[in-house]
Structure formats: C-alpha cells, structure tokens
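One structure coming up, written as structure tokens, with questions to follow.
Rather than the whole complex, this shows some of its chains in their spots.
Labels for the chains are A and B, by order of writing; each one numbers its residues from 1.
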C-alpha cells in the first residue's frame, strides 16, 4: 500500500489563561514573538496557517493548522511551541490529528498543498463520526448516497471542502474543513444538506469552529489587542 | 443568493473568576469601565444589549448580545473586550454565533434591528437542535407541524420570538430567544408546547438562560454590587 503523497494534518486550538493578559505588555509581546518564530520556522518548509477564533467561539482563541508528510516535524513543532512564553499560559483546548487520503467517492483533490482556495476569509472545521450502520451498507449504496450529497455541494460552488481521515489515530473518524468567503452561503449549504439521505448517517459533527484566516502575527494580536513586534525567524 | 440584510448575531456569556472580587474597588471600577467603553463604542454603530444572569444561573454572570452585518466588527469588539481589565479575570462560559434568515414557516420579522419588544424585562435564550428525522419529512408536513406550534405561541401574545440560524457556523442549529416581561407566562407557553407535535422533533434545547435586561453598566454593577463609574465612550 503506497503511502506516497499522504500528509499528516494537525489542527491545534489554543485557549489562553485570562491571567496571561495581566502580564506586562513587553512580556506579552515576547511571548507572542517566540510563538510566532516557531510557527514561521516550520512554515518555511511546510504548510502552516493561523486562524483567530476571538469573537466566534468562547472555548478557544487561536488555531494553528499544519501539515507534513510525517509525524516527526509536527511533534517537533509542538515541542518548540512548548518552549515559547505563550505556552506557559495556554492550554491546547482541542486537537485533531488526521491524514489525507484519496476519496473513493469523488475526484476531490488532496489538501496536501495549500490550494488556491486556502486564502479564503474563513476556514470552518469540525470532527465527524458516521453511524456504524453506514459502514454496513454495500459500497454501491454508499456511493449512491454520497453522490446525492456531493450534488448539493456543487450548487454552492464557492465553498471548497477538505476531508482528512482520523480512523484509529484520533477520536474522530474525519476532520472536515471548508474554505469560504461568505459564512451565510455556507450556512445555507449545511441547512440544505440536512435534508439529504446521507445526513441521516451522521453520528456527530460538533463542535463546529468558524475560524478567521489571519497571519500568525495577526492571530496572536487578537489575543490581547496589541501588535506583536516584528519577528526574525 | 442575495445576502442583503442578513446579520450576524453573537451571544457572549461571561463568568467572572471569584478572585476578581478580591481586587481593590478602584481596580474593579476601572476593569468594568474599560469593558463598558468597548461595548458602548460598538453600540454607537451597531446593535448591542447587556443582560445580567446574577441570581438566575450559576455558570455565568453576564451576557453581551450584539449584531452586525459582517463578522469583522464582532471579532473586533471581542478583541477590544480582551484588552479590558475585566477579561483578565473572566472566561467566556458560553458562546453562540448565528445568522438571521428569513423563516420559511412564518412572517416573523428578522431581528436585525432592536425591535419594539427588545426593551422587555427579560430575554430568554437557548441553543436548539432538531432531530434528523425532522429534516427527512416532506416540506408540507413540516409546514403543517410548525403551524400547530405557531398557533399555540400566538395565544401568548406578549411573548416575542427571535430565531437565528447557526447551521455549520457553530455547534447548535438555531439560537432561539424570547422577549418577555412575565417569566410565568413564558413558562406556561413552553409547558403547553410540550404537547404539540413539533415538540417530539426536538433533539435538545438546553441550556436555557433567563437573562435580565440591563444597561451595560448595571449588568457590570451586579458582578460585585458596586457602581461602575461614568464612562465616556
């Protein structure tokens, strides 16, 4: 079984302890700069994007999405993040580990590389589990049901979907993420999908995170409303 | 698909760390004034209301409900709130993000603007999920069932309902809120609705928050029983 081309994808959500905001502005600036340096180092050779969740969620403030062909660089990135001042006041509030894999249902491209759509304004992410009944269906039946699902999606052409697989690696079965510029359009798509046959086979698809695309520095700035100093990576 | 007129609605619930009450009264006054200033700034151009939950809930103390035609101003409001002294001692205990949308069932006005009823004494808020079976029903069947539901509601004429939609943007499907002056009347309405056909299609409608309408300053005063100084926004 050739593994060529499959990539690990990691979504790391952080929640700052309120006490971090009691630190001196200079200390906070250094805390953020160290965190940004680790991200930017990794980003030189690998895919890494940052997102702010300030104002969209209450249980998390910042998300780092990164990808690599092996687990080692992702492990090392997180070791480096642990060295930053910021992680002395932050918890990993949610964490999703997944792998890319060719879909049996569609010609969906694999999100190995930051694809065209990745600069959309929002990334919407959620872990997903299907009911066990789904897996008992014959393949052609599952194919038929998924086609109905995909057809609805095609009518919302500006929404891009990335599916990653977590079976056996993490709690969820899939990590699904969407690039979108207009959250209202995405809402309408999801509401319409509720009526499809495939929807009845969903066991769980929460929590749902509306993530605001940002540079690492801007996502860090949103934590305390102050500008992170220039970082030399 | 025209998005004209749809507004984002955000319900941000805060829980103060008990240690905040150990701070000097002057510090607490400044913490609250900074928080109020951010709210009042936002409120100049957008809809923002404050509510106290002191005495009605145990897991949250204060709720800020705000609305804007895009996510950016809501994100920025929360960045500014993070700069206030109060957020150095507070957690966002619950958070609900939603969008307004024209209902297919009724002529319910969209809560884009603070409507007449918004100065009622209480706002009752809860996230809601319907069972997946609901979405498998044919549209005319859903229409018939919703009409029964709406008819009961009409007999409690002083209660106003605002429905916002969260499909794909946040964990819940809907955020439902009610303006009411008499909680006892609302209780009787909800109890009567349990007997309607639509009630059997509810998956979850908790937690339920009874929120006491207040100015931002009064909602902040209830946190420590002391008066917030005048704020120049």
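By definition in this document, contacts are C-beta pairs under 8 Å (C-beta built on N, C-alpha and C of every residue); 3 or more make two chains touch, one makes a residue touch a chain.
Just so it is clear, the structure is predicted and the values come from calculations on it, not from any experiment.
S.K.: Count all the copies in this homomeric complex, not only the 2 that are shown.
M.R.: In total, this homomeric complex is made of 5 copies.
Basically, only the chains that are shown with their structure count from here on.
S.K.: Tell me the angle, as a multiple of 5 degrees, of the rotation that maps chain A onto chain B over the C-alpha atoms.
M.R.: The two chains, chain A and chain B, differ by a rotation of 70 degrees.
S.K.: For chain A versus chain B, what separation do you get between their C-alpha means, in angstrom?
M.R.: 27
S.K.: Within the complex, which stretch of chain B touches chain A?
M.R.: On the chain B side, the touching residues are 1, 3, 6, 8, 10, 12-13, 17, 71, 74-80, 82-83, 87-95, 97, 99, 101, 132, 135-136, 165-171.
S.K.: In the complex of these two chains, what residues of chain A are touching chain B?
M.R.: Where chain A meets chain B, its residues are 18-19, 21-22, 52, 54-59, 122, 124, 178, 182-191, 194-195, 199-200, 202, 206-208, 210, 212, 221-226.
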